[in-house]
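Yeah, one chain of the complex is gone here, protein chain that is, but the others are all in their spots.
Right, subunit A next:
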Amino acid sequence: MSAATVYNFHGGIHPPENKAQSLRLPLGHPKLPEELILPLGQHIGQASRPLVAVGDKVLKGQTIAINNGFLSSFLHAPTSGTVKVIEERPIAHPSGLADVCIVITPDGADEWQELEPLRDWQKVSKTDLLAFLAEKGIVGMGGAGFPTQVKLQGAQKHNLSHLIINAAECEPYITADDMLMREKSLELILGIEIVQHLANAQQVMIGIEDNKPTAIAALEKVIRERQSNIQLVVVPTKYPSGGEKQLIKLLTDQEVPTGKLPADIGILCQNVGTCVAIYEAVQFGRPLISRFTTLTGDGFGAPQNVEVLLGTPVSHLLSYADANLSQVERIVMGGPMMGFTLDSLSAPIVKTSNCILAATRKELPLPEPEQACIRCGMCEQACPASLLPQQLLWFAKSQEHEKAEHYNLFDCIECGACSYVCPSSIPLVQYYRHTKAAIRDAREAAVKSDIAKQRFEARKARQEAEAAEKEAKRLERQKAAAAKPAAKKAAPTKVTEAPAASSAPVDEETKKLKVDLAIAKAKLKKLDKALQEAQERQAVEEISALQLQVDGATADIKEMEAKLPATAPVAKPKDAAPKVALSDEAKKAKVDVALASTKLKKIEKQLADDPDNAELRDKQSALQQELATAEARFAKLQPEQASSEAKPAAAKPVLSDDHKKAKVDVALASTKLKKVEKQLGEDPDNAELKAKQAEFQAALATAQAELAKFEAHAPVTAKPEAKATAPADDEALRKLKIDTAIAKAALKKAEKALAHAQEIGADNVDTLSQQVDEARGRAEALEQALTKGEVPPPAAAPKAEVNQLAEQIKQQKIAAALAKAQVNKLKKQLAQQPEAEDLQQQLSVAEAKQQEEEAKLEQLTNSQENR
């Protein structure tokens, strides 16, 4: 075995070793304490999850807590006994805080649970072996207690060049590893073999300081006996050669880059204690329940190393090793360089406790008061991490975290070498620890605030989406509502024409309407699509604009559809081409009505949710008024339509070709006749002429007869000679039909007005219902007449006119009633809130309107009476 080259690392110090004291006595085995306190967080990562409950009986080696996530560990009962309590107890922590512990009262039997070793570890898969180690609660016993399986797992992903076993134990006073290597050298080597099996590194090295000759000899012997290829590298004593990065530098001359792990450069480090624990777990199935700990310092009467059960309180060990508490200045867990003062003596030994230092005042005097930095540069020379401690101190003091990070604060291993050499007694490490914690806190806070921001924004987005959906639904409802009134409005028109319906060939008018309808429908579809897109895009303004268009188009279509079936029969007599299409104005009025009623409905709904909202109320009344106006306007326009329907005869007769031809024939024949008669007057005896005259007379008669046939449909132009009496009946019948239709429409309208009045609670309900009755009576009478086929009295035509007038009057009555209702309503509201100025304004407007309507009504009634 050739001696390996040993390199050097920067800095380092040579504090007094003080290792001899604890090696004078052999390994001690303290007896069971009264209770064992097992903190759930003995390792880095999440605290374990307890598996036992208070009062449970546990056996030695039984799992009492399992891992809680990836970076966590198992915990086992160090002896048999009862779970006394699970509570917060002071633990070995620099903060002196308490943490949750499982407390076990030993029963003294120390009865093992049946153990399941894994002797054929070479045959099982590495994953299984790692899981096995995890279940045995193995964590790194040298430093922070990093779960071993996690470390090995991470290392497996790399091609490892070196497996380094850290036996340096560089910190003064501590000899636990030294003792372990003396006592368990074979176990250590066997344990290293298991780790090597898992790590599969090219080279295995044990790094040991030259101040442990006994341990070195023992290991060499075992290595020779087993003909192992493990290299035992003896390094000179220098603090902190046991630092992971420093040992790597010593043995391989490689440096671990900032922010990287040793595994990243192909190196895995393991502590000797961990290797022994691994061996014992695999070979005997023994979980990690005890460890070697050094009891040292002048405060102890019998300083020594002990194999101690985890959870043993420090006080128990103090009395075991005859500590003279009166002399002890402070109890330190760990070494004098990296350890920390214990606040409570009841704190237990955990998996990472390698030393209890009971120091007298002489041994560990109070630190000198801190002085200002003199920039001597000694700290920089001592720093094993090649940092600039005085710079870091500066940044730490001024809280310039970014700069501190930039100067590789996180490479500091907190070895304390800088503090040790500082002539100004500056507690540099404490500054760094604080700054590191502050930076970590800030990072955590940043992560948290990021999450909070995300969640806040997600919530905002969700709320907006919900609002948009609601809006879309509302618009849909609005659309549906707008379509309904339009359909209702269109319905009467349809009915008006319906009675006249008879199977008739579809003429051009109908065709044209159909084409229009198709076009309108296509337009509506397009608009609908655009609307949907707009809704998806949530373009609110666009939506309302489109909505209006869609509503208009829908209303148009409804009209056309209503017209279509009606047109066919009415259009049959060509000269009676009906002007049923609503004028543009009427159309607009209709749409207005629909829109207003939709808006009103919406407001009313909102008002139902929030009855005290004055603003909504104002809006409501404004809308009601608007609706009333729109309805009145529409109603006014409606009679026009009715009259245009009622006057088909007045429509300019469009003469058909045949008709024209017949007329021309008649004219021609009569001219010829006249000529012949004239000639005959000059020459009365001319037989030829007489024959001609007779001939022409016959021709004229035929032509006239022909013409009369046509004239039957257009009696206005019919010549008296035609004597077309039969068609006159026809005419009357049709008029009757139309009258009936109008009456029906009027009835419908009256009914609607009544319903509306009832809805709004107007006080003219009685009048309206009377009107409805009247209208119904008339419609029935007319229908009866129609079915009887009675030839109507000669006054049919004027009567139709009278009917029209009556119709108009009725409409006017409705309008007046509506206006009156509006006024009443406003008055009521005003009574409730007398201050509302806009209400007063509205009222005056409404009153004016009412008067206007009533005046109109009077006028109409007068004209009727005059007739």
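Observations
Methods note: contacts are C-beta pairs under 8 Å (C-beta built on N, C-alpha and C of every residue); 3 or more make two chains touch, one makes a residue touch a chain; residues count from 1.
Operating definition for what follows: contacts and distances are computed from a predicted model.
Here one chain is missing from view; checked against "Ion-translocating oxidoreductase complex subunit B", "Cytochrome d ubiquinol oxidase subunit II", "1,2-phenylacetyl-CoA epoxidase subunit B" or "Amino acid/amide ABC transporter membrane protein 2, HAAT family", UniProt names that protein "Ion-translocating oxidoreductase complex subunit B". Check A:Lys403, A:Arg433, A:Lys479 or A:Arg776 against the missing chain and you find that the one touching it is A:Arg433.
Contact with the omitted chain, checked across A:Gly55, A:Gly259 or A:Pro369, is made by A:Pro369. Annotation for subunit A: contacts to the undisplayed chain at residues 15-16, 18, 41, 47, 91, 93-95, 97, 99, 330, 332, 336-341, 362-372, 396-397, 415-416, 419-420, 422, 425-427, 429-431, 433-434, 437-438, 440-441, 445, 448-453, 455-456, 458-459.
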